[in-house]
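Dumping the structure here so I can ask a few things about it.
Missing here is one protein chain; the remaining ones are kept as they sit in the complex.
Order of writing sets the labels: A, B and C. Residues in every chain begin at 1.
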Amino acid sequence: MSSSKPLVLLKPEPQLRDRIFTAETLARLNTAFEVIDYEANPDDADFQRRLPEAFAVVGQPALDTAALEAATNLHAIVNVEGNFFPNVDYATAFRNGVRVLGCGTAYSQAVAEYSVGLALDIARSITREDRAARSGSEGLVSESTGDSILLRRASVGLVGFGNLGRATKALLEPFDNTVRVFDPWLPTAILEDAGVIPSTLEETLSQSTFVFVFATATAESEHLLNAEMLSLLPDGARLILVSRAAVVDYDALYERLATGTLHAAIDVWPVEPIPADSPFRGLDNVVISAHRAGGIPEAFESIGEMVCDDLELMKNGLPPARMQLAAPELVGRYRNKPVG
Amino acid sequence: MSSSKPLVLLKPEPQLRDRIFTAETLARLNTAFEVIDYEANPDDADFQRRLPEAFAVVGQPALDTAALEAATNLHAIVNVEGNFFPNVDYATAFRNGVRVLGCGTAYSQAVAEYSVGLALDIARSITREDRAARSGSEGLVSESTGDSILLRRASVGLVGFGNLGRATKALLEPFDNTVRVFDPWLPTAILEDAGVIPSTLEETLSQSTFVFVFATATAESEHLLNAEMLSLLPDGARLILVSRAAVVDYDALYERLATGTLHAAIDVWPVEPIPADSPFRGLDNVVISAHRAGGIPEAFESIGEMVCDDLELMKNGLPPARMQLAAPELVGRYRNKPVG
Amino acid sequence: MSSSKPLVLLKPEPQLRDRIFTAETLARLNTAFEVIDYEANPDDADFQRRLPEAFAVVGQPALDTAALEAATNLHAIVNVEGNFFPNVDYATAFRNGVRVLGCGTAYSQAVAEYSVGLALDIARSITREDRAARSGSEGLVSESTGDSILLRRASVGLVGFGNLGRATKALLEPFDNTVRVFDPWLPTAILEDAGVIPSTLEETLSQSTFVFVFATATAESEHLLNAEMLSLLPDGARLILVSRAAVVDYDALYERLATGTLHAAIDVWPVEPIPADSPFRGLDNVVISAHRAGGIPEAFESIGEMVCDDLELMKNGLPPARMQLAAPELVGRYRNKPVG
Partner (left out) sequence: MSSSKPLVLLKPEPQLRDRIFTAETLARLNTAFEVIDYEANPDDADFQRRLPEAFAVVGQPALDTAALEAATNLHAIVNVEGNFFPNVDYATAFRNGVRVLGCGTAYSQAVAEYSVGLALDIARSITREDRAARSGSEGLVSESTGDSILLRRASVGLVGFGNLGRATKALLEPFDNTVRVFDPWLPTAILEDAGVIPSTLEETLSQSTFVFVFATATAESEHLLNAEMLSLLPDGARLILVSRAAVVDYDALYERLATGTLHAAIDVWPVEPIPADSPFRGLDNVVISAHRAGGIPEAFESIGEMVCDDLELMKNGLPPARMQLAAPELVGRYRNKPVG
């Protein structure tokens, strides 16, 4: 190789190259780096052969201990899907000073806007009344607004205060809510500094009119929202469920929704695509959404920009600034699955 | 009369007394004032007889020159519906030092939240995809998000910057938009102080991805958004139409929507209820809403609170602080109609 | 006169024409109106002669009942100093539909910025330590910061919530304070909507670390902050006193300050200029300021802009939008004096 540009191995699967890289960002990447594209040409032997000289791997390929020990020039493993899978020996990566970078923040704004949109939708039954209009049965003014409520000054609960919770909190600023947060991974001071009230899960559910679920899937959070917890939601509450299905007992959720005492907007499902015979499809007090919160063109394209920005910084001896550093303490605990 | 409390004549029609006064606010009103309730007992002769001693009239009864000249003790005409009708001789009221108070701000937050909810809905096709899910044809993740866009940093246009425009602008703060405003009643400095760009109607429509229509109905604003103006909206634009139907040429709007190059959420209609055969009911790129933006319980109840607050202030020799003073220059120009 | 432009009589004294009108705004005024300048040529007989045809009077000349009754074309009395003096028969003006406009908001931003600057100064003893440095006795780092406190999350009290209080509250937003307000002219809902806690004067003083005084001078507010009230301020409190001297008992204030348990920044004084032998000049825990909060070039020049904007609106049949409408209930109650 006569090129003096650092080598980037691009293997974005299950992500798609052209979904995250526009022509412009791909050109930027190729300008600053020698890029070998294994989506176009999936030659695994070549990937293994090049690894020792690679500056960065962009994607989620399997990287076991031996591969990482051989990758003596590796500076970064750049995840472009959003979840950290267990096919990488992260401990070895960290010990060797390899940056493990995540792109989760690329989706945060999209998810936050969608979540607030869902909250306002079920606060005012926008979707329900549009459906009614399609059958000519809509109610004019007060005939259909009797259960409408303001978001302003409502009590809000956030289950989880990572990227998604923070981005959503930012959008809620003008609504002057009392915001309770349950997040067992964060100390009180972090939450207080963010202007929210550190709370137990029970307090968060029982004291909030709007509840947003943003919890990540771990062994501890499986069915965190079970029948007992769901029963704490006040009558008339609005539940916005965007992340993660594993956190909720959907049978219990259906039971509560069937009573009509709860409005919900649901974007994640235990089985996706949503089964044709899912009983949720028949509920009038639910907005049904098929995992649409984060994966929009602007979010995907920001991943490519983040990758370029951070690899260029690292090439110049500076720390990455846009993507998130994986935490050694957490990277093995996520049980999120790739989407779609 | 042995009572020393000032007299309030309550004649809220077409508003309903119990929609705007909770038991609590009605009790407050009765504590501070002698209240004669002409909704319960619609005796017009009695109303005319009491008028000379009345401190305030709450409602929209006809008050001609003679009635107002006779009302020598009158301090306030308190409109509780939201529109100023031409059944009052406002000039005489102003000359006699009668405060003419409007309750329009009571609806502002409800309309603003609804408007932002509609904007986020059509940015992300929430309602459309819920409808799809009801027929089992929804698209998972990227299959249905190809035309989804962020509100963040989008260019926004506001047609009209009165109470509704301002309340909506406040909710948009976290979205970091460039906001253009067309409002011929306001000087440049007011708009610049509010952080928006003073613009012509043409600029507002042609430069904005999200356009909110909040214009009041006057002779000048009739069919302001005609075919030519609507053609300025960029392909892919989102139009949120909440006030007032008279401002828009609906035939032209239908034509543009039928091309599929525009997403819209429509809350006001030239004829209400919406005719059963309205062709809008069949459009997939439209959210249909039956004049639901402002009239929600919390908005109605805030009217009663405003009335109590301001009448109590005036009783104590202070100026009203919550309701809006009608402007003599404008009060005769509105052509808004009562709703429902 | 063959001119068809409406007539404006300009008599700004004690304000100065060129302090409030730049060449540009004066040209604007002359373009839209025929302007007769009585500062340049103080001919009172001419003023009285022209009054019947005048569209607006800009300034604070005496206008008694007879003058106002004769001014049959008068649309506005435009106060350009900041205080409403008792030399105008306001009742007649209101009855005749004359707009009485005040320019108080022109100073709000200047006063608010100055007030926050003073608060941060005495929170951190910036001025005191600069003085120390001039004599070579400053303390490095911790030697002089032992009594420094953050504004962030501090409890704040505002005495008065008119233009100045609101403008200051806006600047405090990022500091995340608990803000108590004492303002007997405003109902609870106004204060709650503004995000502050409606409070008694006693609560406001005793519960706040930073107290800003913005009360207007009336019969009721004279020496509102007397020895007893001042004694409620906690030890270590910061008092920012920018409006109005009549509200405070300065002897009592001096006594409290002399104990060293209070830090203060004082911009208004019972006698101005501040007497040479004022004992306040010797206090190290005070920032001394000679009525400097509002009267800065940008504030003065905004008055001229407001005048042009609102007179142009009124010429076009629209209500004024920038200046403040005087309240008939209050205009006679102010006892503020002209400054300097």
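As a working rule, a residue touches a chain if its C-beta (ideal position, glycine included) is under 8 Å from a C-beta of that chain, and two chains touch if they have at least 3 such contacts.
Keep in mind it's a predicted model, so treat the numbers as computed, not measured.
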Visible chains in contact with the missing one: A, C
Residue among C:79, C:177, C:209 or C:289 that touches the chain left out of view: C:289
Option from C:91, C:126, C:189 or C:258 whose C-beta touches the chain left out: C:126
Positions on subunit A where the hidden chain makes contact: 94-97, 185-190, 305-306, 309-310, 312-314, 317-319, 321-322, 325, 327-330
Where the unshown chain meets subunit C, residue by residue: 19, 109-110, 113-114, 116-118, 120-121, 123-124, 126-127, 129-131, 133-134, 136, 138-146, 148-152, 170-171, 173-175, 272-274, 276, 281, 287-292, 295-298, 339-340
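We adopt the following convention: only the chains that are shown with their structure count from here on.
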Subunit C and subunit B - chains in contact with each: none
Chain nearest the overall Cα centroid: B
Taking each chain's C-alpha mean as its centre, the one farthest from subunit B: A
Between subunit B and subunit C, centroid-to-centroid distance (C-alpha), Å: 34
Subunit A and subunit C: spacing of chain centres that average the CA atoms, whole Å: 50
Chain centre separation in whole Å, for subunit B relative to subunit A (CA means): 37
Contacts with 2+ other chains: residues of subunit A: none
